[in-house]
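Excluded from the complex is one protein chain; the other protein chains are retained at their positions.
Right, subunit A next:
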Amino acid sequence: MGFADAFLDMAVIARYAPSILSGMGVTLALAVLIVLAGTAAGLALACLRATGSRRLSIPIVIFADVFRALPPLALILLAYFGLPNVGVSLSSFMVLFTVLALVLAAFAEEIFWAGIAATPKGQWEAARSTGLGFRSTLLWVVLPQAARMAVAPLTNRAIAITKMTALGTVIGVPDILNQATTAVSFSGDASPLTLAALAYVAIFLPLVIASRRLERRFQWRRL
């Protein structure tokens, strides 16, 4: 069988396009939820760490380190197969969402924290001397500067982690890859994989190109 027959059978592609499309819906929904929840949680943790309280910062640092060091697939298997036996039954969608949102939160916390820590001390002192409290200083003076530094690395990380939604196929989330592998086994043809690759490219290529632009714009981070 030739390459074109195996990967570009138009009849197979037409037959399975609807299921790949529904997989795109699932992948997109997961991606949006993960980015929103992960970024918000990471920002909140970085702000808590900025209070300087050791009781708060030590667990936050441990959380961030552990979730940055462990392979997401290990966390997914752990949650999916382990939690039901201790009475926590989450759907595969919820497991995937929760794990990847936590992983993004860990990276986002470190990225925001790096921005907060890199803001010169004088900024804090000047803001406090004008009568702003700790919260207002953080919110109105430090975070806007930290966020600007965070944009490019956070975008890259968010793309990398939302791409990991493909791991959901292992636990049966009906995402793009899962729909495609099912279609491959039903049709006995690899064309649905081509379709899946195109679907991922359609979602992620614009983001990759946008992140390239952002990097150029915020390049001043590096000397």
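Definition applied: a contact is a pair of C-beta atoms (placed from the backbone, for glycine too) under 8 Å apart; a residue touches a chain by one contact, two chains touch by 3 or more; residues count from 1.
Basically, contacts and distances are computed from a predicted model.
Undergrad: Could you tell me which of "Biopolymer transport protein ExbD/TolR", "Amino acid ABC transporter membrane protein 2, PAAT family", "Predicted Zn-dependent peptidase" or "Beta-ketoacyl-[acyl-carrier-protein] synthase II" is the UniProt name of the chain missing from the displayed complex?
TA: Answer from the UniProt record of the missing subunit chain: "Amino acid ABC transporter membrane protein 2, PAAT family".
Undergrad: Which one touches the absent chain: A:13, A:26, A:150 or A:164?
TA: Per the contact definition at the top, the residue touching the missing chain is A:164.
Undergrad: One chain is left out of this view; which of A:74, A:94 or A:139 touches it in the full complex?
TA: Final answer for the missing-chain contact: A:74.
Undergrad: Touch as defined at the start, partner being the missing chain; which of A:25, A:59, A:82 or A:133 qualifies?
TA: A:82
Undergrad: What subunit A residues would touch the chain not displayed?
TA: Contacting residues on subunit A, toward the hidden partner: 1-3, 6-7, 65-66, 68-75, 77-78, 81-82, 85-87, 110, 114, 117-118, 159-160, 163-167, 169-170, 177, 181, 184, 189-190, 193-194, 196-197, 200-201, 203-205, 207-209, 212, 215, 222-223.
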